[in-house]
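The excerpt is restricted to a subset of chains, each kept in its original location.
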Amino acid sequence: MSSFSYRREFFVEWGHCDPAGIVFNSRFFEFFDWNTWLLFEAALGVRPGDLARTFGIMGIPLVDAKGRFLKPAKFNDLAEIVSEVAEFRRSSFEVRHRIAIGGETAVEGSETRVWAARDADDPTKLKGIPIPAAVIDRFR
Amino acid sequence: MSSFSYRREFFVEWGHCDPAGIVFNSRFFEFFDWNTWLLFEAALGVRPGDLARTFGIMGIPLVDAKGRFLKPAKFNDLAEIVSEVAEFRRSSFEVRHRIAIGGETAVEGSETRVWAARDADDPTKLKGIPIPAAVIDRFR
């Protein structure tokens, strides 16, 4: 388990919520996505828009996402999201997200992403390439 | 495994897609959610807006959602989504979703939802109650 994490607070907006008055589930996956970008910016010192170019990749596409919704998040709630890379594998990695409200976990999530370059055999596709050790080191 | 499933086709819209030209992941969870409503409508003959009232529940809140993104879905792709209840438990159930493009699976997902009524001990909360056998029967 890496020890580098990124933490951010935000308020639950009116437009995030559904007729039950709580955050609609797809929004949590937006929150996860954006916090992964911010986690990488914090660890690597590279702004989200420069990540691909800086490391010679096409991007970090998502191949798996999960959310467990333990407590509802309501309009106006102050939410804290904490994200970290739970595991680096050869060419993919898993980001863990935890959203808490009032100190209690409301949502636990994870994303599996690939460190991806253009596939030399088929330039319309992406394929995973080894994650540089220098990148992994920044998350320790 | 239940055998009742709901199938629908839709086109990937411009607004569903991200700068990589493919569907942004949170949109798939919107597609899952809506297809669960339509699955229940097809099985039970009750429109989404009447589901809670008809069965004396507050709703079918989501407690877990997962997506595996196997192939990208692009602007203008014709997508087919097929959903079914994979398992009914006492007061919760799991919906499985499969989105295919051109006959190939692009996304696999699942949702765990609760058959929920107001909690008598705390009316601000919901709690799972037994799913009626008559409901479960309609999915066979």
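We call the chains A and B, going by the order they appear; numbering starts again at 1 in every chain.
Here, a residue touches a chain if its C-beta (ideal position, glycine included) is under 8 Å from a C-beta of that chain, and two chains touch if they have at least 3 such contacts.
Only a predicted model underlies this, so the values are computations on that prediction, with no experimental measurement involved.
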Query: If 2 of the identical protein chains are displayed, how many copies are present in the complete complex?
result: 4
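Just so it is clear, only the chains that are shown with their structure count from here on.
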Field: chain A onto chain B, rotation angle from CA fit, given as a multiple of 5 degrees
entry: 180
- request: Find the geometric centre of each of chain A and chain B from their Cα atoms only, then give the gap between the two centres in Å, rounded to an integer.
  value: 23
Statement: Seen from chain B, its contact residues with chain A in the complex are 20, 24-27, 29-30, 33, 59, 61-70, 72
